[in-house]
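For this view, one protein chain was removed and the others were kept in their places.
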Amino acid sequence: MRAAIAVAEADPSLKVALISKVYPMRSHTVAAEGGAAGVKKPTDSLEYHFHDTVGGGDWLCEQDVVEYFVSQAPVELTQLEHWGCPWSRTADGHVNVRAFGGMKIERTWFAADKSGFHILHTLFQTSMKYPSIKRFDEHFCVDLLAEDGRCQGAVVIEMGTGEFTMIEARSVIIATGGAGRVFRESTLGGIVTGDGMAMAYRHGVALRDMEFVQYHPTCMPVTGLLFTEACRGEGGYLVNKDGYRYLQDYGLGPLQDKPKNKYMELGPRDRLSQAFFFEQQKGRTIQHPTLGAVVHLDLRHLGEAYLHERLPLIYEMAETFMGLDPAKDPIPVRPAVHYTMGGIRVDGRCAASLKGLYAAGECASVGIHGANRLGSNSLTELLVFGKVAGVEAARNAKSSSAGNSASLLKQAQAVEQRVMSLKTKPGGSEKISVLRKEMVQSMEEGCGIFRVEKTMRATCEKLSELRERFKNINIEDKTSVWNTDWLTAIELDYQLDVAQTMAHSAINRKESRGAHQRLDGFEQRDDVNFLKHSEAYYVAGGIPRIAYGDVKITKSQPAARVYGAAGEKADQERKGSHV
Amino acid sequence: MSDTKKIIEIEVLRYQPESDTEPHLEVYKVPFSDDMSVLQGVQYIKDNFDGSLTFRWSCRMAICGSCGMMINGIPKLSCETFLRDYYPNRVRVEAMAHFPIEKDLVVDLSGFIGKLESIQPYIIPREARSLEQGEYIQSPEQFNAYIQFTSCINCTLCYAACPQFGLNPDFIGPAAIALLHRYNMDSRDGAAEQRMELVASEEGVFNCSAVGYCSEVCPKHVDPANAVNINKTNAAKDYFLRFLSPKGGSK
Partner (left out) sequence: MSKRRPYVRSMDGWWKKNPFFVEYMIHESTALFVAAYAFVLLVGLIRLGQGEAAWNGWLEAMKSPLSLVFHLAFLVAIAYHTYSWFVIMPKTLPPIIVGGKRVGPAAITGGGLLAAVVASIAMLALVWRIAL
């Protein structure tokens, strides 16, 4: 949406088709709670934000892109303010910022604990200002059109009628979000199925760093619903069954009297989720009768009034979904899948290897998250790179010629036939819901917080088996209007592809880095062999081919990734060596 | 998951446009645990009994606004309504009232979206400000004047609760007027006057007869009835001010 606005502002004569399988304000950005990072305080600096991000990403970031990102972050967040986003403010009327995990200085702009909701609605509503943006709401994209090495459009199904439409375009931007629903327990909405990633992948574009999947440490057990990191940013504690703030045992201490950035609960997400795993191994988690192993997120000391002001959604969710009052009871939480760091490989200007194709947001791997994303960098990412993608797509559209409509139409008809046959072919016997259940179960087992060769191997094999069985699916609903049975099958097809890239990228990375942690002899980071991006390429009918690409390093040489007191010491040493 | 499964009867209003002439109720026996929402119950039916059952959903946490349904006749978000609260009785699930049914629990929202677009839901700056000048300054009072009305998730439960919208589908309706009010009340915006014509129009606020049910069912406490009724006063004021000054009144 940010990209569509950028195109409309760049040149109102360009026509923009904004295609979404849901009404745009339903997109899963809506569920982001905590906020968006951008340097704001006079004590902060772009340099700090850069180092937090690169270190947080375990040095697997494209550093030139991160530099651009941190410099544009405050500009874009201010732009959003001008468009009406109701950022929370200080008493003197300026935008306020809060602390977030892995960030040295408070720099997370927030709108209570509904930051994503407000960003999305602000963009959606602002987009209505531009007559050149034509929305195709509830249109499901089934494939891209590519010819002469250029991406030239897309084929979509109007969900309300089941009819196909070909949209010709000189530039195509993918902004379809992540793919976390390939896992069982996730914070994500049902729509987060990696459609755009799979589409680009099938057209030969690499999916980069797909093994890095973020587990958010504080989620509702079973459903996976998210309790924002802002709970900890505002001062919440994580305690085990002994009421002990266990993070101090995992290189995040020592304990501080007040919340301190990059200490304890304000460490990065990968470390916190990993600490949960170890606590569970040691038998120090709480065994809840219905929810399984949990730890407690304790907000009680923050007081009811403060919680209502800063974390109203969290308050409501705890009450409605868990029947408890966070001002009086600690909240049982555990980690769940939250974010895919990897995605469609694009350069710093959001261009993919297929000319005319751009990607921005979670579906893309522009290179700022590396092996672990810092909370609140992704909302900013979609703004900064949404704009970049829009500007570049507009430039490309103006400088390229229209395609050959007749031959594109032929391609589109072939796509239609292929997708229709999924529904019309006789005699399938596999149920979509069964295949999906097996997929998410297997991904959870093989590609969880900690990974070992044996289960990863089993997952890879399971996924290949599911790919085979998918050919034999049966779609019960044969009708045209609003056939979600059919659309879910297409999504499952996408998901299987994306899941394969994750599992195969993971098994091939024989080291531990960021969100990819192994327990089978590869517990250390290996910069000699694996300071590299993985790239998964589509192989028709086979398993993905995994290749490796270089990482762009400008000013931050890989170092030990440390937090808490050790982190502070390392920071000082780094500073010392610069002087 | 949890203890032994109980079975609840879920009665769903089905309508398949390609084979049915009108909607009819069908009953499913669904095993459930205490943490299961009505949405999960409906998903269970789709996964296990009938893949053709159709409904919208996404976030599961009452923020995306997709999964509004009539549950025992009351407009609710199905993701935050729990089966345990109806057991051992049967629970009835229907498409949101007052909207045309497309298929099963999916209704036609295109009219609503058109209304959102019609109210100019974006800042039309009172005074221009460049990005270099930084953010607009808003005092806590200015902020509090509109913040409540920003909380609308466009779930349209308020339309399913509004008989006046049911009787006159052209009525702009609660959520869209609440959003209009949100922009009017924002100190950064200066376009209240432009929006007034719509407020006072035939589709505008005077369709409302202050039933007030929209605010009752709003899952986000936006109080759209308040926005609508304040704008009735504003429209009346505007009307009389136009009489007094030939140049036309303001807000």
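By written order: A and B. Residues from 1 in each chain.
The rule is short, and it goes like this: a residue touches a chain if its C-beta (ideal position, glycine included) is under 8 Å from a C-beta of that chain, and two chains touch if they have at least 3 such contacts.
Quick caveat: nothing in here was measured; it's all calculated off a predicted structure.
Set against the missing chain, the residues B:125, B:166 or B:190 yield one that touches it, B:166. Touch with the chain omitted from the figure is made, among A:320, A:404, A:464 or A:480, by A:480.
Considering the full assembly, B:97 is the residue among B:30, B:45, B:97 or B:235 that touches the omitted chain. Counting over the whole complex, chain A has residues 160-163, 479-481 touching the chain that is not drawn.
With the whole complex as reference, residues 15, 17-18, 22-23, 73-74, 97-98, 100-102, 108, 141, 144-145, 163, 166-167, 209-213, 215-216, 223, 225-226, 229-230, 232-233 of chain B touch the missing chain.
In the analysis below, only the chains that are shown with their structure count from here on.
Per-chain CA centroids place chain A at a distance of 28 Å from chain B. Contact residues of chain A toward chain B in the complex are 22-23, 25-28, 30-31, 75, 78-79, 81-84, 86-87, 89, 91-95, 114, 117-118, 121, 125-126, 128-129, 137, 160, 189-191, 222-223, 225-226, 290, 313, 316-317, 320-321, 431-433, 475-477, 479-485. If you check the complex, the residues on chain B that touch chain A are 1-3, 16-19, 33-35, 46-48, 50-52, 54-66, 80, 102-104, 106, 109, 113, 116-117, 120-123, 125, 129, 131, 134-140, 142-143, 146-147, 150-151, 153-154, 179, 183, 186, 188-189.
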